[in-house]
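Once you've had a glance at the structure underneath, I'll fire off some questions.
Yeah, one chain of the complex is gone here, protein chain that is, but the others are all in their spots.
Let's turn to chain A:
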Amino acid sequence: MWAFINKLRSPKWFYAISARLQPWFWALAAILIVTGTVWGLAFAPADYQQGNSFRIIYVHVPAAFLAQSIFVSMAVAGFVFMVWKIKVADMAATVMAPLGAAMTFVSLFSGAVWGVPTWGTWWMWDARLTSMLILLFLYLGVIALRGAFSSRDSGSRAASVLAMVGVINIPIIKYSVEWWYTLHQPATFTVTGRAAMPTEMWVPLLIMVLGFYSFFIALTLMRTRNEILRRESNKRWVRELAQET
């Protein structure tokens, strides 16, 4: 166990192992996303109420899943970095943040586009929309804080602390926003009806969610490798690697 953790500490080892893992995740992501897209857009039946507009779900829901999972993984990586001083964890957290923010934006934007045919408006102060918007601000805060420090190590540790503080607060924010929403506005559109979705609708959704997760893993591996090369550029093995190519 300790040998494994010690190996993880070495960026060189991570660079080697991720080179082997990366193509599998890219392939998996490509297959799942293509299958899910074709199935969801062409073969899944149209919704009896919303018609074809419901198909936005195949982008909206996976993006929203990822937006939340990435924040949690970022906080976990920050925790690992702070406790065990594993640099790779911080590099992963660094490259995850922009992707998480992008996914939050995608889910907000697709939600707004979806809102036009279903609610008749681009934006509603709905509990989910509001808490996603707050999540976007949390992401922007983490990214901005990391960039504000002139010393990279301080920036990394500050961003880790903020990610951990944020992850404790996310459930509190989520529940208080839901509570606020139910107090202020009667539910005009309950999404709980979606759970009773027919099989031919949710199977492609599941495929899309898995595809998005594989995409996230593959992209994180790739960008962490770049970050390793960037930060370790004065190490001997990186220079040797550069000379080989």
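FYI, a contact is a pair of C-beta atoms (placed from the backbone, for glycine too) under 8 Å apart; a residue touches a chain by one contact, two chains touch by 3 or more; residues count from 1.
By definition in this document, contacts and distances are computed from a predicted model.
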According to its UniProt record, what is the protein name of the omitted chain, chosen from "Energy-coupling factor transporter transmembrane protein EcfT", "Branched-subunit amino acid transport protein", "Heme exporter protein B" or "PEP-utilizing enzyme"?
"Heme exporter protein B"
Check the options A:F65, A:W180 or A:W202 and report the residue that touches the missing chain.
A:W180
Pick from A:V116, A:A144 or A:A242: which residue touches the chain that isn't shown?
A:A144
Extract the touching residues of chain A with respect to the undisplayed chain.
82, 134, 137-138, 140-141, 144-145, 148-149, 151, 153-155, 157-158, 161-162, 164-166, 168-169, 172-173, 176-177, 179-180, 183
